[in-house]
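A single protein chain has been omitted; all remaining protein chains appear in their positions.
== subunit A ==
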Amino acid sequence: MEVGRLPISASHRAKLISAGYTTLSSLSSLSPSYLARELNITDSEALEILKVASLNSRLDRTDGGQAIVNGAQTAWDMLHEEQLLPRITTSCADLDNILGGGINCKEVTEIGGVPGIGKTQLGIQLAVNVQIPVDLGGMGGKAVYIDTEGSFMVERALQIAEASVLDMSEYNDLLHKENRACQMKLKPNDILESIYYFRICSYTEQMAVINYLDKFISEHKDVKLVIIDSVTFHFRQDFEDLALRTRLLGGMALKLMNLAKTYNLAVVIFNQVTTKYMDGSFQLALALGDSWSHSCTNRVILYWNGDERYAYIDKSPSLRSASAPFSVTTKGIRNSASNYKRIRMM
């Protein structure tokens, strides 16, 4: 490995190279004070350079047969870990089914769809569902809701929370038929209190909040879900420099992926829809372009199929592509209406 690839400042790199240290091995046997004299820098700076260099040379060394590489994991261990991971239910059994049980932790899931299909509704539902207590099969976590469009409605969140509490206490009664003492402790207001809401008004703030999440979540360890509704809005409005947009979006996706892995949480981002000219006709496609489509682990598209709402797995490394109906009711996201009599308004 070359010195040019070390994460050190440009002037230090230039000094190293001009003093003749071009490879990592040439740095390996040096003492900090010697290097400091050589490059005419302070001792602490020299120490820093050597630390970075030794870390990188260790990562670089892949010889030695079964060398234990820093940070790696065997596929077998990963399998075990994946089986233990809880999932966040969508409250729609068919949808959970095609998602393999719900929204997965440690993954970034992108959900897109036409206006009015129910993206925000699904977001609110997930923010409520992540709080289902562990003894009822949930995660008992909290949610961060990043709202770029201003479409988060507390009234609606309260409705969904109330319906969810009702469902939970019903389920609880079933579980503990003989043991009546086991009462539901969760109240709708508690659910609302565990949703941390950020209102974002520009793409700079969006970048900032994603950088800041790292610190925020390390202070609020019980956050198990991050929702961005929608990732698209600001990036669609005030952008002329598309190269900058691609770069920023790429960086953002990477940070979200890291966040999901480090804190073992689920990230759900919503995307808008645009029309695209393909094969001689205009078709619907998710916004933000082709390079963005690479950045999420899973991609789900919500669409109208006749009179019903459907979800389609467009991309996933582990799930097969399938579609399932769902519906949006007064109580929130539920199984498709055709399965039971539709609840009429009022």
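One rule holds in what follows: a residue touches a chain if its C-beta (ideal position, glycine included) is under 8 Å from a C-beta of that chain, and two chains touch if they have at least 3 such contacts; residues count from 1.
The rule is short, and it goes like this: contacts and distances are computed from a predicted model.
Only one chain is not pictured, and the protein name UniProt records for it, out of "ESCRT-II complex subunit VPS25", "ER membrane protein complex subunit 1", "GPI transamidase component PIG-T" or "RecA family profile 1 domain-containing protein", is "RecA family profile 1 domain-containing protein".
Within the set A:N97, A:S202 or A:N258, the residue that contacts the chain not displayed is A:S202.
Listed residues A:P32, A:G140 or A:G251: the one in touch with the omitted chain is A:G251. Here one chain is not drawn; of A:E149, A:D167 or A:D222, the residue touching it is A:E149. Hidden from this view is one chain, which touches subunit A at 7-12, 48, 52, 114-116, 120-121, 124, 144-145, 149-159, 189, 192-202, 204-205, 207-212, 214-216, 230, 232-234, 236-238, 244, 247-248, 251, 272-276, 278-279, 281-285, 301, 303-308, 312, 314, 321, 328-330, 337, 342, 344-346.
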